[in-house]
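All protein chains but one are shown at their positions in the complex.
Labels A and B are assigned to the chains in the order they are written; within every chain, residues are numbered from 1.
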C-alpha cells in the first residue's frame, strides 16, 4: 500500500492480515467502551458523489470514534460538480482542506484518478463497476472473526454474481487465502467468464450451481447479495430472477454449526427476518465491522500506530 | 425511564423535575460560557427520516456542546430506505455504529419499534401523529423557568388542537402537574374528545373557548401553534380557519405581568413580530431551551452525571 487504497491489489496478504489484527485491537474503541483519540486533529473528507448511507456513515463513524473529524461533500445534486467542475478540480480543493479522503463515485476508475490528483491518502469507497476494497476488508474481518482463520474455508457467494462489485472483489481476495469458492446464481447472473478464468488461473478451486438449499450444508460461509432491479436492461429479465433466492430459518436445519450468513446490506427479501435470531446470522456484525476495519485502515494510511500493533 | 425516551409516560414526575434541574445546571454550557465535555467520545446518530431543521440542529448542538459528536443519516431521499431497507435493518446498523440515536419518522410507533430493535438508547424526536417528548420537556422547562414552578398554572393552548402532536403531549404533561388547561380553537380544530376524556379522567380542570383575546388576561401561559395547511383534507376547510388567531402587541394590554407567550416554531402569521420585543415573548428562549433539555436528557440516558446533580 503506497498511501492510497484503491483496489485490494494495493495490499499484500501480510498487510491484509496486519490490518485485520489492528481492527481487532480497536474493537473496544469502536464499541465506545474505550476512548482512544488516535486521530485527534485529523480531518477526513467524505466525498460521496453517489449516495451510500451505510458506507458514508461507516467512514464518518470510524473517524469520529478515533477523535478525528469529518467534512462531508453533502448533496451531490447541489455540489460544484453540477456547475461543471471536474473531479480533478474538486479533489485538488479537498487535497488542501483535509488529511485524507474517502471517495464514492459512479464512474469506474474515479478513485485512481483522484489518487493521482491528490497528495493526501485516498480510500476508494466504491467506483461504479470498479472496486470497493473497504467492503472486502470488512468481509474478510467478519469471516476470520467467526472461523479464526481465512485459509481453506469453503465460501458460497449467492445471487447477483454478474453485476455485483462486492462479490468480484471478495472472490479474488478469498482466492488469495486458498478458499474454495462456490458460485450460486441463475445463469443470467453468473460470475463473468473473465473473472472465473482469472481466479482459476490463480489456482482457485471453484464450483458453480443454481441450487442454494442443496449447497449450503457443506459450506462455512454463505454470502447473500441483493439482486438489483436497476442493473437490468429489461423489466422482464428482472422479473425472471427476482426473489429466486430467499433464505429462511427453516432452510438452516442441516448446515454446519459454525456456518455464518453474510450480506453487504441493504437486504430486501433475500434473508427472512427469522434468520436474524439464529446463531448463523452475521450481517449486522458485518456492518459494524465496517467501522472497525476502516478505523484500522485510516490509522495505517495516516501513519498512526494502533497500540499493541505496529506500523 | 428504562433507557429510551419514547413518550412522556416513560418519565415519572420526579424524573421530569430532575431532568429540568439538570438542564438548568447546564445553562452556562449550552450558552457556550463554560466548556464541559461530559460526552466526549460519545456518538449520537441523528436519524431524521423526515426533515426537521430545528429539532435536528437542536439534538446536534446539544451533543456537540457536551463534547460528543454526531453522525447524520443525511438526505432521506437518497438513503438506503429508498433501496427498500426496513427501518429495523437501518436501526440495527446504527445500533452498531453509535452510542445513542435520535429518531424522527413519519410513521406513528416508529420510535418504539426502533427502541425494540436497538440496544442503544433511542430518543423519539417525533413519530408522525404519535409523540414528541423532547418538545414537551423543553416546553415544561420554559414554563418553569418563567414561573418558578409548574404546579397550578393556568395554560391556554391555542390554534390547531386537533392535529397538533405537540399540544396533545403538553396537555397530558401539564395535567400531571395540576395545571388548569384552556383550549382555544375553532370547532373544526378542537382537542379530540378522547384526549379531553382522558385528561378529565386524570382529574384535570379543563375549559374551552373560541375567543383568544377574551381569554388571555386570565392565563399564565399562552401556547400558540401553527395551523398547518397540509393537515387538511380540503383546501376550503383550511381557508375557513387560516389566520383565525393572530396575536399582536396591542392585544396584550390587559394580560398578567408575568404571562408568557410560547410557540414551538416555525410560526407563520400567528404571532406578529411586534410581540417579539415585549416581555411576554418566550418562543426564541423556548427554542434555545431545546438544546439544554436535550443535553440533560442525553447525559441521563448515557448514565453520565451532571455536576451538581445526581443520576
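Quick note on the criterion: a residue touches a chain if its C-beta (ideal position, glycine included) is under 8 Å from a C-beta of that chain, and two chains touch if they have at least 3 such contacts.
Because the structure is predicted, anything quoted here is derived from the model rather than measured.
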Residue in contact with the excluded chain [from A:24, A:75 or A:178]: A:75
Selected residue (touches chain absent from view) among B:152, B:273 or B:307: B:273
Interface with the undisplayed chain - residues on chain B: 32, 35, 37, 51-54, 56-58, 60-61, 64-65, 67, 69, 72, 75, 265-268, 273, 284-285, 287-288, 291
Contacts of chain A with the absent chain, listed as residue ranges: 40-43, 45, 69, 71, 73-75, 78-81, 83-85, 88-90, 92-99
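Heads up, the rule we're going with is that only the chains that are shown with their structure count from here on.
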Whole-Å separation of chain centres (CA-atom averages), chain A against chain B: 40
